[in-house]
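With one protein chain held back, the other chains of the complex are shown just where they sit.
Showing subunit A:
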Amino acid sequence: MSKKLNIDDSIREKLDGFSAAPPSHVWDSIQSQLDGQRKKRRRVYAGWISAAAVVVLAFIAGWYFSGKTVIEEPTMAEQQPAPEKTQEPAVLPQDKGIEIEVDQLAGAQDINTTDTKTNKTISETRMLAEGERAVDQNESETEQFIATRSAESYSLLERIEAIFAANQSNVSLVEKSNETKIEERFTADEMLIAANLRNLNEQKQQEHGWIIGAQVSPGYSSHSASHNDSYAQNMTYESDNGGSNIGGGISVQYKTGKRLRVESGIYYAKDGQKADNSFNLFASDKDMLYGAAPDAAYDGMNTGFSNLVQTGRSEGGIAMNSTAGVIEMKSTPRGANISANLENSNDVTAQRLYSDGEFSQVFEFVEVPLYLRYSVLDKKIGVELLGGINAGFVIGNNAYLDNSYGVQNIGSTADISTLNFSGTLGVGVNYALGKHFSFALEPRLNYYLSSINSNPDVNYRPYRIGFYTGVYYEF
């Protein structure tokens, strides 16, 4: 036995002080690895900055496009009638009144303020997250240290250190002093172990994680609508014409597993029906004279509306039944005339509004989605299915008349509910642009589940097909 111990001792003596010069490439690789880590740390910051840039860009794009679509309206109106001059009066560009621009500006500002608020909240959250991350980062540098180590390793650590500490100071192992040392190290080890455990948890969570995204969506919106008879009788003609528009927003996804994600965010959509929901009645202002002067030639070139309206209401203004609900005008729009029903002089309450041009009812929504995403293919090119519901808050409700005086904001639609719910279904195709970024194209169908108009006579449900194009940043 003692011989064995002697052998152990002599081996220990021989090996304990043993040193050998490591090859020089070891230091080179250490250096390059340390440099790499510095760069990596920089990349992490760069990542956060780019993520912030995505958010900012999204909002700039949002402003730009939301402003643009409204401004584009006259252009679109101008373009559409061009080939079919038989139906529409030519709209002169210089006629586009200043008041529209004011309206639009006001509209844009609304969005503007909402966006800034959101932006602020998000950037605050981001900063918080970044703070946390910085801490984590720090920790993660300690982490892999003695990875997978658990409580039982104290003993090893204590013991090894005790031995070497004792060796170094050439002091025989006085139990007392040794004990204190062990205690001190115990706390140091504890910290390391705690860091390790945190790291382990973090690694486990790598399947979990956050993704933020920003999308701009050109889309087509239309509606399904039905009205009860009494409403329909006095209604402007209903058209199924849809409109094109642009929406967009930012999203936050949380990975709950390898394939499943929960998404929320905030989107702006003008998927309210910027529908030209009124129809030409082939009526011209000469209709007013028609009965009196039957010889007057019917002027198909100057068609316009001849709609039943209600005036003399206690609330004031002029009410006109339209597809999405009753348009309440404050006053007679420019370029329109209002008159008593010429066919029936007994009917003093029914009145007619004559105007060329088109009426439209436009609703702007801020939608807060709750989607589930399922990743069908998770490769460089990925495919996802998504579905869920949105809480859609109506933030803009305007009615326009687009006639030779330009696009006028003539009022708003009555009885529109502020909060509505819609369902969304979509397919996403994304392309990874590196470790963190991906580019995505997601056609989505968004359909309001119930009428956004609380008037029982009107059932009006807008829908929208949007091609959500954007970038995602995965942390």
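We take it that contacts are C-beta pairs under 8 Å (C-beta built on N, C-alpha and C of every residue); 3 or more make two chains touch, one makes a residue touch a chain; residues count from 1.
The definition used in the following text is that contacts and distances are computed from a predicted model.
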item	value
From "succinate dehydrogenase", "RNA polymerase sigma-70 factor", "(2Fe-2S)-binding protein" or "Na+/H+ antiporter subunit D", the hidden chain's UniProt protein name	"RNA polymerase sigma-70 factor"
Contact residue for the chain not shown (choose from A:I30, A:I49 or A:L433)	A:I30
Interface with the undisplayed chain - residues on subunit A	4, 6-8, 10-12, 14-23, 25-27, 29-31, 33-34, 37-38, 141-142, 144-149, 152-153, 155-157, 159-161, 163-165, 168-169, 181, 184-185, 188, 191-192
